[in-house]
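This report concerns only the one structure given below.
Complex shown without one protein chain; remaining protein chains in place.
Let's look at subunit A:
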């Protein structure tokens, strides 16, 4: 029944298609004196096409309502622009802040978030001394090479190992966190719009109470900076949560700033060297450019400073000067 009712409009469409084919034929061979398409059929085809277009738009609104593709809540509040010193062109990371941020990561974030792309060796010489890094690596166990029986034993970590993840796999992480996967933080500064500003705003942006009328799902927390505003991570940074070894007051914003700078280092450990090399390149190329401009002006001076004068022939003088 349904099939048969579908066939009839198909046939109507088929005839319309035939009409279209004839139109193109006629346009292709204008010299042939074949029978011209009647304007009535063209008008009917145009009206049908308009009706189909209008009908599909109406059908869409009937199905999905007057919905927007992207509401401000889905976008998330845009983070405040902060004047990060380490983001200036000629400034390195503040390595004391990196050290504090690594402490915050180790004591707070690492219980849920992995940092799987950072090996212990990269901490040496930028955040930790080699002895500290070795001691830290040895606190964890890693798979050793297979022994004579082919069994894989555990060995203490060494500098070449990567920071351990809190969960063995993503499924375990989801299971332990109510279905939400804590993302790996290795490249998080590069992976989110707003970078450092976003992470700092997210960490410090939890209001005491969700605003009136905000929809917060079960097991979620309200954070205006998180796209969708419902984040599965509760506020974790509170004043005095960690005790810094350099006795910096561990306020919420201080910890958020330090861990954000540390995560920027984790995502971009080459930044210091890159900026230093960039400074050298810019200085030397600007000197070379200035020199090349001077050489060009020097070489072109005779051409640019010459003067071409037209000397018209005198009155009554017909002889061409030799």
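Operating definition for what follows: contacts are C-beta pairs under 8 Å (C-beta built on N, C-alpha and C of every residue); 3 or more make two chains touch, one makes a residue touch a chain; residues count from 1.
Note that in this section contacts and distances are computed from a predicted model.
Of the candidates "Similar to 54S ribosomal protein L25, mitochondrial acc. no. P23369", "Exosome complex component RRP4", "Complex III subunit 9" or "Ubiquitin-related modifier 1", the chain left out of this view carries the UniProt protein name "Complex III subunit 9". Across A:144, A:284 or A:301, the residue that sits in touch with the chain not pictured is A:284. The missing chain, though absent from the display, is touched by one residue of A:41, A:78 or A:95; that residue is A:95. Contacts to the hidden chain, counted on subunit A, fall at residues 90-96, 99, 124-132, 246, 272, 276, 279-280, 283-284.
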